[in-house]
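Dropping a structure here in structure tokens format, bear with me for questions.
Only one protein chain is missing; all other protein chains are in place.
Chain naming follows the written order as A and B, and within any one chain the residues start at number 1.
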Amino acid sequence: MTEHDKIKQDKEEWENSISLKKERKQSFRNLSEIEINRLYTPNDIKDFNYALDLGFPGQYPFTRGAYPNMYRGQLWTMRQFAGFGNAEQTNKRYKFLINHGNTGLSVAFSLHTIYGIDATDPRALGEIGKEGVAIDSLKDMQTLFDGIDLSKISTSMTINGPASILLALYIVTAEKQGHTPDQLRGTIQNDILKEYIAQKSWIFPPEPSMRIIIDTIEYCAKYVPQWYTISISGYHIREAGSTAVQELAFTLADGFAYVEAALERGLDIDDFAPRLSFFFNSHNNFFEEVCKYRAARRIWARHMKNKYEAKKPESMRLRFHTQTAGVSLAAQEPENNIARVTLQALASVLGGTQSLHTNSFDEALCLPTENAVKIALRTQQIIAYESGVTDTVDPLAGSYYVEWLTNKMEEEAENYFQQIEDLGGVIPAIKANFFQKEIANASYKYQQEIENRERTIVAVNQFEQREPCSVPLLKIDEEIANEQIRKLNKLKEERDNKKVNEKLERLKEAAKGTENLMPFIIDAIREYASIGEIINVLKEIFGAYHEDSIY
Amino acid sequence: MEYSNLISQLLKGHPRAAARLITFVENDIEAAEEIVNSIYEHTGNAYILGITGAPGTGKSTFISTLIKIYVEQGKKIGIICVDPTSPLTGGALLGDRIRMKQLFSIDNVFIRSMANRGQLGGLARATEDVIKILDAYGCDIVIVETVGVGQSEVDIFKSAHTVVVLLVPGLGDDIQAIKSGIMEITDIFVVNKMDLPGADKKIAEIQQMLEFKKNYKYDSKEISEKFAKIEQWTPEITKVNSKIGENFDELLGLIKKHKSFLEESGVISNYLKNRITNETIQILKYKLTEKVEELLNSDKEIGKYIDQAIKKSLDPYSMANLIIKMLGLEK
Partner (left out) sequence: MSKERKIKVLCCKPGLDGHDRGVKVLARALRDAGMEVIYTGIHQTPDDIVNTVIQEDPDAVMLSMLSGSHNAICPIIMDKLKEHGIDDVLVAVGGIIPDEDKTFLESHGLKGFYGPGTDLKTIVDFVKNNLKR
């Protein structure tokens, strides 16, 4: 009798011997609807091969971690996403965060900036500075980073449609501080595919958008070598209501699509792939999240090596930022969110994240207050310095359950890759509404399960105690918007408009051809062209995108 | 008269009045009766286009492009988008309006979404009334748009002057679907997305299908009358790319050609006769069904018949004849 047969026999006996049938639920399923068994044994990972499936941290296939000694060497970057009101206010918040131990900046932009329209545009009504900091021009950017040395800090900018413009703004802001582009470290999100799939802040149609993205990749490979050019994001796909498996599969599929587009441009995979990074969500189901990150690293490594024939290990190594799930925060008894965020943060650390944003407990109600932000940052510090989970690398490896679930998630992601390929790739699948439908179905199902109490959300659908909530809220002064509009109008009067128009005209000509647009954007920025002006010029050539909305 | 205010506003071209009246005719046949009675003399000016195509054929983009051209010609357009009602819940998601980019001024383009509410014939009657309201509202062209290409479209499209069916290269089973439904009343077949490979192959397939149709003999008198117009009109086939408006000149030419054909050949009088007959049949069906249902639910005599039928002493045909007698409809 082999060892596996013996375990099988013993397990059957064990299941028969005790009354296991009386359980709280008929079936236990995680958030990806994967059925979870009562107990996992070596039989669940029969074909497990340590060298092929796990390897050592920092080595192919990177399942155990992106770096050899992980948090024993360096803790993850505690990067709290922040931005609200105008550049002066956010600059103050950044200095507050840096003083409390934040080790990287992460910029949240105002919606009007995200859509590439000026504060003066009527569509910006009511949106200016509400969800992030209002940036219209180089003037605002200089204020935002006033007194912060851009050669010393790394900055992540959550920006997609106008990512190339914000990168240009950052480069020129650093230039004014006396730094060269090769000194700059940071990330632009620059992931337009997930905008069509989930987040919806697109500007141009997919094809010209991809061109601009590849322009930034090409430009940074040459001049801003320490910059992460895309943060391929599953976060928003998850927030839009996808399952963990969908988040994993759709995000990596987007990643492959960028790789293919860059290869088509003629770039060498080992020149650009090391500068791609990822951004995942961390939701409520603890082990599912841990396994998602482990599976992501392994899938990426395998595809990069086998399909795209990367040679450098750095090209195969997936690194990622994590944000805890905004969608999981409840407005009822908001303090409970601190516990949710702690577990989500812990999952991402055990999954080997490179940087982390923990949500503030009041975010289901408003933008976070300073006190709530501090608690969120303290949560990370407690995990890092008190819990001991950072003492060894990938401590959950070898658990029958964790390895089984990691395998299972990889398998299900591969199924999705096949379906996407059958549709002709990511962009055709977007146009066929494939992702959008999958996500809409998953989110409706999840919501129904909560309503039917098949899934419990504490104090929301069980143990409810309707009490009026008394959390202090952060209000954005409506006067901020008026001031932003005044500032922009003043700037447009003071700058050399002849030069601005000249640079915009050149950008427009370049957009008609195939040249890299980055130098033209940077030139326009130097003359204080606004983001909205640059986008409008490009829209004339590229057109605007409209969604075939499905629901 | 309850609706007289709204009707006088409708005739002056107030969109809100049109919208309110449409709600009334959708929800209530008595309202419909009163409203149609008042506006009937103001109708008959709009040209009615029926447009259908399976999901994925790019209907919304196609219609958007068409509207744009008509609006540029100074025409006022009404669009009725029909979406299916869920048979389980009775609810519906009405989607097409958002897919037509809202680039149009409310003065020129009136879009109204309707759920088919899944009743036999009911939709065709309501659609007919909504067309009349948009006609009286001053629309030069009323487009009726549906999702399917099946038999249920046939009833709705009996009101249309010209019926356009959309197909796309690639989709395999759309020809089959047409054959079993709407083929006989289609005037123009349009292969959309002509930039995709296989557009010409699709045209050949349609031609083949129409050849086959020529050999087909209608043996039912009803059918041959219903499709009288087809006997003299050979359906046209064309291809377009709606995204960039390619080849719409030809399409518009074909619609015009069909319009002239209707007028010059005298088929138009046939069409009008059929349309009014059909409409009346729909109304009668509805009214009679309602009467019969009322009778079945309330009349004690019928309760007795049903008991007899259960005991096998009366068969359903004889029972139906008894009810016809009760309604005073005896032959």
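Just so it is clear, contacts are C-beta pairs under 8 Å (C-beta built on N, C-alpha and C of every residue); 3 or more make two chains touch, one makes a residue touch a chain.
Keep in mind the model is a prediction, meaning the values are calculated, not measured.
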Contacting the left-out chain in the complete assembly, out of A:Leu184, A:Leu367, A:Ala397 or A:Leu504: A:Leu367
Of the residues A:Glu88, A:Glu131 or A:Glu414, which one touches the chain left out of the display? A:Glu131
So one chain is hidden, and I want to know which residue out of A:Ser32, A:Gln332, A:Gln484 or A:Asn516 touches that hidden chain in the complete assembly. A:Gln332
Which one, A:Gly83, A:Gly104, A:Pro208 or A:Gly241, makes contact with the chain that was left out? A:Gly241
Touching residues (missing chain, whole complex) on chain B: 15-16, 18-20, 22-23, 26-29, 85-86, 89-95, 97-98, 102, 106, 110-113, 115, 117, 119, 122-123, 125-126, 286
Considering the entire assembly, which residues of chain A contact the chain that has been omitted? 111-112, 114-115, 122-127, 130-131, 195, 199-201, 239-241, 327, 329-332, 364-367, 440, 443-444, 447, 451, 457, 460-461, 468-469, 473, 475-476, 478, 547, 549, 551
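In this text, only the chains that are shown with their structure count from here on.
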When the centre of a chain is set as the mean of its C-alpha atoms, what distance in Å lies between chain A and chain B? 48
